[in-house]
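One protein chain is absent from this view; the other protein chains keep their places.
Order of writing sets the labels: A, B and C. Residues in every chain begin at 1.
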Amino acid sequence: MKDIKKIEIIQRPPPPEPARRTNPLARVFDELVRFCQSRSMFMLHYCTGCGAIELPPAMTSRFDMERLGIQPMVTPRQADILLVTGYVSVKTLKRIILTYEQMPSPKYVIGICSCTVNGGMYWQSYATAKVLKDYIPVDVYIAGCMPRPEAVISGLRALMEDIRTGRGDAWKKYYQNYDFYLGNQQRLFGEKWQTPTDVIAEAHHYGMMTDQTLGEHTDLLEQNEVPLDALRTRLKARTE
Amino acid sequence: MRPENYQAVNHPPSNEYELNFGPNHPGIEGNYAFKVKLNGDRVLEARADGGYLHRGFEKLMEGRLWIQNIALVPRICVPDPVPMEVCYALAIEELCGLEVPERAQWIRVMQLEMSRVAAHLFAFGGHAATTGMYTPMFWGIADRDLILDRFEELTGGRVYHIYNIPGGVRRDLPEGYLGRLSGLLDYLESRLPDYDNLFFTNQVFVRRARDVGTMTQAQALKWGVTGPNLRATGLALDVRRDDPYLVYGRLEFDVPTEAGGDALARNLVRRSELQQSIHILRQVIDRLPEIDGPIRCPIPNPLAWNVPAGEAYTRVESSKGELAYYVVSTGGGKPYRVHVRGPSSMHAVQVLERLAVGSRLEDIAQIMFSLDACPPEVDR
Amino acid sequence: MSGISYKSKGSILNPLKNLAFLGRGSVTEPLEPREASANYRGFHVNDWELCIGCSTCQKVCDNAAITMVKIPGLPEDPVKGVRNERPAIDYGRCCWCGLCVDICPTGSLALSREYVHTCREDELDSYFVLPDPNGIHGHYFPKGWDKSVDADLVDLERQPMTEMESGERIGSFAEIVAGYSDQQAIIEASRCVQCGMCHDSCPTHMHAPEYIRAIWEGNLDEAVRQIYRTNPFSHICGRVCTRRCETACSIGRRGDPVAIRWLKRYAMDSVSDERVREIAAEGKVDYLTGRKVAVIGAGPAGLTAAFDLVKKGHEVTVYEALEKAGGMTRYGIPEYRLPYDRLDADVAVITSLGVGIRYNTRVGRDVTMQQLQQEYDAVLIALGLQMGRSTRIPGSDHENVRRSVELLRMITEGEKFDIPDSAVVIGGGNVAMDIARSLARLQRQAYGEVRVTVVALEDFDHFLADPEEVKEAREEGVEILDSRGPKGCVIDGQGELQGLKTLGVLSIFDEKGRFAPSYDESDEQFHPGHMVIEAIGQMTDTALLGDKLTEQLEWNRGRLRVDEEGHTSVSWLWAAGDMVTGPDVVHAVADGHRVAASIDSTLAD
Partner (left out) sequence: MDKNLNVWLDNLLQEIEGIKFRRKSTRRVRIDVAMDALPTLLELLQGRASYVHLSAITCVDWPDDGEFELVYHVWSYETQSLVSAHTRIPRDPGVYLSIYDLYEPAAFFERDIHEMFGVFFEGSPDMEKFILTEWDGPPPMRKEFDSEAFVNQQFEWQPYHPDWLKELEEEGGGVTTRPEDIRW
């Protein structure tokens, strides 16, 4: 059964060419879409690290990111931006990847603080992942430890500008180079690492299959695939 | 491709089910999670799941010089960093026998209270947001930001001040600083009635928080609850008064209490502490100009600094409760062992797990925010 | 209980309270970033003019965020303590704690008020920044967190050295400097930031950071071990070294440099002579190579070479014309600066390793160079500068016009001479100070008062002698006059020397930088003195080489020409020490090591 599937993967058709819009009207339409997109973004409400402490000021009246059209959103399914605020412990990184994969495309990742770049001040720590962009593609980095709300807003504006000009497409990299990202994830979490989201199928759907999408790591993914099961929590009866 | 692998999820035969609550959840303070077992929306069992913010601080500190750790310690509790810095500095001062100049002690008290005000504003803002009241959150956080402005002016950093080093503080007050701080206190004091109107006596909040997460005095003592959460059960216990450090022994302040022991009482204690902290800050502003002198005693070259062998246990009252550092030195250039006892390590784990049982699912957020649990303190 | 009445039910009109807020302004800040506070900790700026590349910031950085980068084109000068390296900051690590600023010995590093930097994933290289005065994006931002007196983590003040009072010390030749106590030494050693500038600037590259660290750790054996890695004359160098290390010391940029010389002295004095000998013998090979080396001159250079060679298993014999070893350090340096027993201790370490010294054996008189050539595989000449130069001014051939070298040797040997009741010293170097202060002591002992005048060509801003020497000499009653050139000695009708006439100096060097002093003829002064001492430099007496050898050798303006390793043009002959490098103990030691390595490798072939 597994072997058959593996062959199936290899025989997948090459990724289709991204559709080109030659019609000038369509291009104007694209512009408009991007403009609207850049001015209406939902930021996932997930405080992954200490940099999150500067997000409430940025969100609330003093720095007011709502005037940019950015609002917190509680579910990943409706969020556009994932802010990785600072260090990511390995345990959190799993949740970040799960969350990221759940977010609908186009999605944007902002890496805040030093820690997302090169480990930051926890570079010696056995518990934190060091280079975020090895695990998920990042659109914008904001420097600081932690960055002030003004810097966060500057970063968000940079992202908006990228989206408006059509450059904010780091999310495509995740599909195009899925094998690379998965490989790094597997290195950290072990070979059995699985996520409930079928990224390969999504890559097909978006037409973003490249020769980098599949590779040895995705093979491993298929090999170790286990049927989805209800998550079992280990709860013990506790007597008061 | 994937659907063919799907298997039907076996539902338990009763209404009982298990739910992962957090870490990515607006009702969770910080990055923290619960696994809860529910019957309907009634919590049968809750189990804290931490470690999302674990960085191995205690291990990291063993690998760094004594002075380098001053940059590390404030990160252990993000909303209220100053007690961390002061507590660590106090421990080293005890080990080295350093005499902190009086002026530095007053400046430290000033920061501690500023930090407490900021943390309490943040806490009630967060609690308001989970109650569905966004205006108090906006107000609390915006007013906290004004304190951060003063911190920035004093220490050069908005959130991570890295300002207290063993032996004293790193800078003297800027010109006219106390005047501006005094102005800020006037403003904050004028805001207190607004907060009361909007939040603390607002029936929407009062009825939501009353009798949620109630603990008795005996339970609180048994569970190791400290700080405002303990005082909300009617016990006037405060490290600042019982185990005075710095110049707290010479300051006049009340230790406010409430009798209820519920989420409402805990918030009201914090509200009263805002008032007390402002009161303390005013005393500092009055006294500080009279106290001249250095702001730091001489300390050795950081690269050649061996702290004498020994151990010290220092306690500080943070906005969350009793914060303690246990520092062991073997006479080397780096700490041999640093243990951080964050107040939330009780509140966010055992206390929350117990208070949640029997409450409703939506109360978990209420309880967590009313306990002002700070996950990074737990995870460290 | 607080007085908050949460139990009141409120009123339906409560929302009307909102009206009170109608008049309030918005708290919202403009979208553009605000200016940060006056001591904000933003991105780094570094003043490249001030920065010396000492890498102290790198050591204190808790996040390993600082990389030292070599920048070609920047000045690099080990003697001044400047490296052409600058710190580069990794903003993927930095936590903006500002410890690097607080510890920066020069005060070049600061944090600016700039705090916004964003980039895309492929531009992440922009997180690795080489800070310069312009900041990360090349826009000017005012400085934020800067060096301040309060926050300075560098201890700028040196531990005071206990010295004899001038009144006390003038009466005798006892050592002036008391040396550090244990506690003082540890505190002084703790000031070191281990930048290694001293190591780079030292002619023999002593491992000063290592031994200072060892002193701080209380491990004095280790300190001595580190010292003996490069310098067998450590008692001497701990007292009279010209200490280029302290000139280069990065702490000295803004404060007192670490007292490296005194620390070395402390380490040497604290360890017993026997233990020093044991430590010095570590690493000596336990076999003999069967090669024999002759060293002429038991001064620092010759003995250092002998020390190295004997540790490599060669048999070394040192020929010394005088009756004791030490060369100029014994016969040129007065006892109040360098007690003879310490010098003896240094020599004893070397002899204990098996170096044989033949005293009172003058090559050229008692033994010839030809004999040495036949008897030994290699010969090293380390003669030193034992002949004083003369000013050749009118009257300088008078018997009471003496050379400082000769006089100092006589004082050391206890030879009797007529102590003049007044004297004039020509010269402004340390030797001039030595002879002036020695004479002052003798005068005090003989007449109870000091009448010594020193006239120097240089002005005080460019003085050659160490400032402490000048200060101490003055305290001892020596009169020092700067910018005065000698015109002639005044001799009265009876042929008695009466004093020296000097002229004011206009300039010392001509426009090409050559030594050609010009004088102001109208500014003439007379300095009375029954003795005039010339302390203007020394030269080597190479007569012992013999005519044949002198012809074989290559010469450069009267100096023996040697290659970089001290090898002369004659294959079996090497030369080292002051006669090659000029007068300085530590240079001589460095030269001794260099030439020993050369001899060793030649003998091994």
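Here are some notes:
Everything that follows uses one rule, which is that a contact is a pair of C-beta atoms (placed from the backbone, for glycine too) under 8 Å apart; a residue touches a chain by one contact, two chains touch by 3 or more.
Note that the structure is predicted; figures quoted are calculated from it, not measured.
Taking every chain of the complex into account, the absent chain touches A, B, C. Among C:Gly92, C:Pro257 or C:Gly499, only C:Gly92 touches the chain that is left out of the view. Looking at subunit C, the residues touching the absent chain are 55, 58-61, 64-73, 84-85, 88, 90, 92-93, 124-128, 130. The missing chain lies against subunit A, touching residues 90-91, 94, 117-119, 123-127, 129-131, 134, 188-189, 234, 236, 238. The missing chain lies against subunit B, touching residues 48-51, 54, 56, 58-60, 63, 65, 221-224, 226, 235, 237, 242-243, 303, 311, 313, 315, 322, 324, 326, 328, 336-337, 339, 341, 345-346, 349-350, 378-379.
Please note the rule applied: only the chains that are shown with their structure count from here on.
Interchain contacts join each chain to each other chain, per the touch definition above. Chain centres computed from CA atoms place C at the largest separation from subunit B. Each chain gets one centre point, the mean of its Cα atoms, and the points for subunit A and subunit C are 59 Å apart. Averaged Cα coordinates give subunit B a centre that lies 54 Å from the centre of subunit C.
With centres defined as mean CA coordinates, subunit B is found 31 Å away from subunit A.
Residue positions of subunit B touching 2 or more other chains, listed in rising order: 71-72, 142, 160.
Multi-chain contact residues, meaning those touching two or more other chains, occur in subunit A at positions 61-62, 121, 145, 148.
Subunit B contributes residues 1-2, 5-7, 9-10, 18, 20, 23-26, 30-31, 35, 37, 45, 47, 51-56, 59-60, 63, 71-72, 75, 78-79, 122, 125-126, 137-139, 141-142, 144-145, 148, 158-160, 353-354, 357, 376, 379 to its touches with subunit A in the complex. Against subunit B, the residues of subunit C that register as touching in their complex are 1-2, 4-10, 14, 17, 27, 36-41, 56, 59-60, 62-63, 95-99, 102-103, 111, 144-145, 148, 150-151, 153-155, 187, 189-194, 213, 216. On subunit A, the positions that touch subunit B within their shared complex are 5, 44-50, 52-54, 56-57, 60-62, 72, 74, 76, 87, 89, 91-92, 95, 99, 121-122, 124-128, 145-146, 148, 198, 200-201, 225, 227-238, 240.
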